[in-house]
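Single-structure report; data block below.
Only one protein chain is missing from this complex, and each of the others stays in its spot.
Residue numbering begins at 1 within each chain, and the chains themselves are lettered A, B, C and D in the order written.
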Amino acid sequence: MVTGPATGVSTAASQWGSYFLRTIVPPLVLFVIVLMAWDGAVRFWGIKPYILPGPWRVLSAIVSSQEELTKAFLLTGGSAVVGFSLSVLVGTLVGCLFSQSTIIRSSGYPYAIFLQTVPIIAVAPLIILWFGRGFGGVVAVAFVISLFPMIANATAGMVQIDPDLFDLFKLNDASRWQILFKLRLPNSVPSLCTGARTSSGLAVVGAIVGEFYAGYGSKHFGLGYIIRLTTDQAKTDALFAAVMVSTLLGILIFGVVSLISLTVLARWAPPEVGERA
Amino acid sequence: MVTGPATGVSTAASQWGSYFLRTIVPPLVLFVIVLMAWDGAVRFWGIKPYILPGPWRVLSAIVSSQEELTKAFLLTGGSAVVGFSLSVLVGTLVGCLFSQSTIIRSSGYPYAIFLQTVPIIAVAPLIILWFGRGFGGVVAVAFVISLFPMIANATAGMVQIDPDLFDLFKLNDASRWQILFKLRLPNSVPSLCTGARTSSGLAVVGAIVGEFYAGYGSKHFGLGYIIRLTTDQAKTDALFAAVMVSTLLGILIFGVVSLISLTVLARWAPPEVGERA
Amino acid sequence: PMNPANQAGEGAVKTADGKTLTPVEITLNWFPEAEHGGFYAALVNGYFEEEGLAVTIKPGGPDIPVVQYVAAGQTQFGVDNADKLLLVRAQEADAVAVLAPLQDSPRCIMVQAESGIKTFDELAAKPKFTLAMNPGQPFAMYLQKKLDLSKVTVVPYGGSLVPFLTEKDFGTQAYNFSEPFNARKQNANPVNLMVSDLGFNPYTSLLITSRELIEKNPELVQKVVRASLKGWRKYLDDPHGTNTYINSLNKEMGMDILDFGVETLKPLCEPARLPAGQLGKMDPAEWTKLSQQLVEMGALEASQSAPEKAYTTQFFEAATKPEK
Amino acid sequence: MEIIQRSSSIPMSAITPDSTSSAGHETPLIDVAKVGATRANAATGPLIDVRDLSLRFSTGSEILAAVNLEVKQGEFVALLGPSGCGKSTLLRVMAGLIHSTGGEVTIDGLEPASARKNRHPLAFVFQDPTLLPWRTVRDNIRLPLELQGVPYAEQMKAVEASLPLIGLTTADATKRPRSLSGGMRMRVSLARALVTNPHILFMDEPFAALDDVLRQQLNEEVLALSRQKQWTCVFVTHNVAEAAFMADRVLVMRSKPGAIARVIEVPFAHPRTAALRESAEFAQFAGQVNRELREVMSW
Partner (left out) sequence: MEIIQRSSSIPMSAITPDSTSSAGHETPLIDVAKVGATRANAATGPLIDVRDLSLRFSTGSEILAAVNLEVKQGEFVALLGPSGCGKSTLLRVMAGLIHSTGGEVTIDGLEPASARKNRHPLAFVFQDPTLLPWRTVRDNIRLPLELQGVPYAEQMKAVEASLPLIGLTTADATKRPRSLSGGMRMRVSLARALVTNPHILFMDEPFAALDDVLRQQLNEEVLALSRQKQWTCVFVTHNVAEAAFMADRVLVMRSKPGAIARVIEVPFAHPRTAALRESAEFAQFAGQVNRELREVMSW
C-alpha cells in the first residue's frame, strides 16, 4: 500500500524521464511565466528601475558581472554550508540534551528562543569579538541564525515518540544512551529533515547578513558585500542581480538538502500522498 | 496508555502546583544561575561595559527607561503579532495550494524559498515602497521573514498522510475540498504548531528589523529603533536592555503559541514521552 | 499599490483657530539628529504654520530610500545627500534638490589618537590597520581611489562603535558631530580625518522634492523652502528650543550630543568661504564636480550624469530675494 | 439498526431468502426486475470480475499472479489464506485503490473506480482501524455520510443506531480513538463502513481483535444486515469457522505469489443462526475447510 506498484514497462530511463517531467519542467515553465509577467508589468505600468528593474536589465547585470558574482556565490555558499552544517550538528545535540528531561527542556528553551529573537546587529560585535572578522565571523552569524529551527525540530522529533516504543525500550532496561541512539535519534530523522530545510535557507541569509557585519577583508567579496555595495550605490539592477544569485544559492542548498532528506526518508516516513490514481 | 493515570490524591490545585514546579521554577533557577555566571565573567575578566555590560548595569538600564521600553515592547509586539498571524494564515493557504499537486508544489517551492533567502535589507526598500512606512511596512517585513517555516510545515503536514486515510476519503468520493478541509488541514495541525513555534520567534526579529527600515514616524519608537540607536551610540547597557526586552517579547509570544499548540494538540498528537516512571 | 499618486498634498488640515493648513510630509534619511535641526526648528518655531503648512517630519533610518520615496510621490519632501541623489537619479528617479543647508560634508574617518594617525597618508601607510566603511558609498570609493589602501584591511561598517572602542588600529566611517561624541563618552580619544579635505565634499541634508511637485505646485515648494531656511537660521543661532523638542521625541538623543552637534554644524553650514546670508545656497560648480567624481570612480556612467537637472536654485533665490 | 436508505436501495420485499444449499449459485439471488436499473447488469454476469490479475510492487517481488475470481450481486465471499499471501492487496486492487500490473478487474463491466463513483457505492473496512485521531468516535463513524452530503440529523441518527450494533455505548461515542481499546477501534471502523449502506462491502479482518463471543454476535448481525440490504461482500478472515458461518463461498489463497487455490461453496441455507454453529454439519464443513487450508499452506 506504500510504494505504488510499478507501472507496465518501467525502465530506469523512463522513470528518470518522468521524474524530470514532473519536477524539473514545471518550475522552469512557471519561471518563464513569472519572468514574462514581470517584464510585462514593468513595461505596462512604466515602472521605473529605481522601484523595480525589468528582468532583462537584471539579466544583463548578472551577465556583465558574472565573474564577480560567481566568486561571491562560492564564498558565501561556503560560509552558508559550514554554518548550516554546524547548525545541524549543534541543533541535534541540543535536541538530544533537551529530550533528556522536561526540566532541562523548559529551562533551556528560552535561551534557544533568545538565539532566534536577538537582533543580529546587537550581538554582531560580540560575535566578531569571539570569532573574528572574515570567514569565522560570517560562519558564526549563519550558524546563529539557522540554529533555532534545528533545535525546535530535533527536540520535537526526539520527544514525540509512540509510547509503546518507549515502553519496549524500558522493558529491556535500555540505558539513556541506548534510548537516545536507538530510539530518539532515529525517530527524529523526519523532523530533522524538515528543520534542515528551513535552516538551510536561513543559513544563506545568515551568511549574507554576516558579510554585512564581518566581511572577509579586502579583495574577497561575498554576496552580502555586493548587496551592500549596490544598495549604497543605488544600482538597483546590480542589486537585483546579486539578490537573484543569493536566491539561486538558497534554492541550490535547499534542493540538495531536500534530495538528501528524500533519500533518507524513504526508510522512515509515510510517503507523500499526492495524486494516486 | 496515553494519558498517565492520575496519582493517588490529585486535586486540581496540586496538579497546578506540580505544573508550576516543573515548568516555571527550573527556568527561573537556571536564569538566576546564568545571571550569576554572566556577572562573574564580567567581573573576573574585567570585560568592558561597551563590549558586554554586566547584568546589573543592564537591569538598571531597563529600570531607568522602563516607560520607553514598555511602549516599544507593545508597539513591536503588536507588529510582530500581526505579521505572525498573517504568516500563519498565508502559510496555511499556500500549504493548501501546494498540497493540491506535486506540479504546483515543485513549481511554487522555489518562490517560497526565495522569500526566505532574499536578504531583507535588499528588499526592505521595495517592501516599504509597496506597503508604506510605519506599521504597514514593519508588519510586512515581519510577515515576509516568518512566512517560510509556516509554508514548509503546512505543506509537509498536508502531504504526509497515512495512505489508508487517503484511500478512505477517495472511496467516499470526497471532493478536493473535502479532502482538504476534513483530512489534509486537520492532519497538518501538529506540523502547523511546530511551524508556528519557529515563525513566532522569527516574526519578532522581523518586526525589529522592519523597524530599522520602516520606523513608525515620530513619537512612536519600537524596540528596533532603540536597538539601532543605542548601537550607534555605543550605549551598550541600553542596547542590552532593549535586547533583553526583545527576547522577553520573543519568549512571551513563543510561550503563548506553545500553550495554544499544546491545548490544540491534546486532540492530535501522541503525547510527549518524557520520564514516565 | 505601486506608486500611489501624490495624495499627501490634497486634503487640508484645520487648526484650532480656524486656519486651513496644507499637510506636508518631510522624510529624513536618518533618525532625528542635529543635521536635521533646521527643519525641526521651522516646525517648533511655527515657521511652517506661518506659511499655511501642517508639516510632519518622519524620521528615517539606515538604508531608508528617501530619494526613491520622493520620486515615487510617497512623501512630498525628503532630506538626503547629494551623492545619493545623483545615484538614484541615474535610476530614473526624478527628484530635485531645492535647498542645501550644509555646504561641507560632515563625513570623516574616525581613528584613535593612540594610533598616532593624523592624516590620510599616515592611515594608508599604517600596517595592520583596519578600516570599517561601507564599500559602496561614494566617499568610500573615493578614498579607495585616492589613497593606496592595499595595506589596510577594509571591513564593512556594521553600525556599531564597539570595534572602534576595542581596537587601537581601527578606523571607522563617521559624521564628525555624532560618532566622535559617543566615542568620547566611552572614554575614547578620537581623531577625525575629514573626507572633504581630500576633495570629496557632497552637499549633505539637502531638501529634496519631486520634479512633478515643482511643476504642479511651485508655491508649495516655495513655502517649504522659505520656512526651512528660516528654520535653519534660527537653529544655528538659537538651537535650544529645537534640541529640547528633538530630545523629547527621543530620549536616546541626549541634549549634550545635540548641543555638540550644532556647534560642529555651524562651520559646515556657514564655512568661511560662503558670503553672509547665503546659508542654503547651491553652487552649480560643486554639482558638476561631484558628478564628475562619481563618473570617475565608476559609480555613475557619463551618459547618466546630468547634474544640472538634479537641483534648482530658483526657490532659494526667491526666498532670499529682499522683500520688495 | 437504522441505516441511511439510498433512494435506489432495494425494498425489503425484494429479498428472497436463498434456500438452496447446493454447491452452485447459478440462479441469481434476487429478483432482478425489482432491483432497479442500477443493478441491472448484475443479473447477467458477475458483479465483480477479476481476470488473470497479477501484481508486482516496484520493489520487484511478485505479490499476485493469475488471480481469477467472480463475485455475484448480493453474494458473500470469504477470502482465507496464510498471512502475507496477498489478501489485503487483492482487496485493494478490487476496490480500485491499487492498479494491477497485469490482467483486469471490472465491477459491473466498469473500472472499479468508475463503478464506485457511478453505480456501486463501496465501503471498505481496512485491516487497521484507520480512524481520524482528531475526531470522536461519533464523528469518525459519520464521516462517510458527511462526505456524501447527508443532512446532519440523519448522520446522527445513523450513528446512534449503529452504536449498539457494534457494542459501544453513547458514552464511548464522545471518546477519541486514542482512549479506545484495540477492539473498540476496529468496531468503530466497521460501523463507519456499515452506516453508508454500500452496494459493495470489502472487509479486511474486521473481527480479528474481538473476543469470540462478540465476534460471533457481530458475525450474525453483519450477515443478517448484508442479506437484508443485499450487499455484495468480500470478506478477509483468518478464522475458518467465521468464514464458514458467513460466506456463500470460501476462496482459499496460497502465497508466493498469491493466487486462488481452492473455491469451496458453503452448503448452508440462510438465514443462518447461532444454532448452525453447534451443528455437526457445520463442524464437519469447518474441518474440511481447515484441511484444505492446511493443504494449501503446505505447498
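Note that in this section a residue touches a chain if its C-beta (ideal position, glycine included) is under 8 Å from a C-beta of that chain, and two chains touch if they have at least 3 such contacts.
Given the structure is predicted, the values throughout are model-derived calculations rather than measurements.
Enquirer: For the chain that's not shown, point to the residue among D:D52, D:E104, D:D212 or D:E281 touching it.
Expert: D:D212
Enquirer: Among the options D:L80, D:A173, D:L201 or D:C233, which residue touches the chain absent from this view?
Expert: If we include the chain that is not displayed, D:L80 is the one touching it.
Enquirer: Residue-wise, where is chain A in contact with the chain that is not depicted?
Expert: 2-3, 162, 164-165, 167-174, 178, 182-183, 186, 189, 267-268
Enquirer: Using the touch rule from the top, list residues of chain D that touch the missing partner.
Expert: 57, 59, 80-84, 86-88, 127-128, 167, 172, 179-184, 187, 205, 208-215, 238-240, 290, 293-294, 297
Going forward, only the chains that are shown with their structure count from here on.
Enquirer: Chain A to chain B: how many Å between their CA centres?
Expert: So the centre of chain A lies 18 Å away from the centre of chain B.
Enquirer: With chain centres defined as C-alpha means, what is the inter-centre distance between chain C and chain D in Å?
Expert: Averaging C-alpha atoms per chain gives centres 83 Å apart.
Enquirer: Would you pick out the residues of chain D that each touch at least 2 other chains?
Expert: In chain D, the residues touching two or more other chains are 92, 97.
Enquirer: Which positions in chain A are in touch with at least two other chains?
Expert: 1, 51-52, 121, 125, 129, 212, 224, 228, 231, 276 - these are the residues of chain A that touch more than one other chain.
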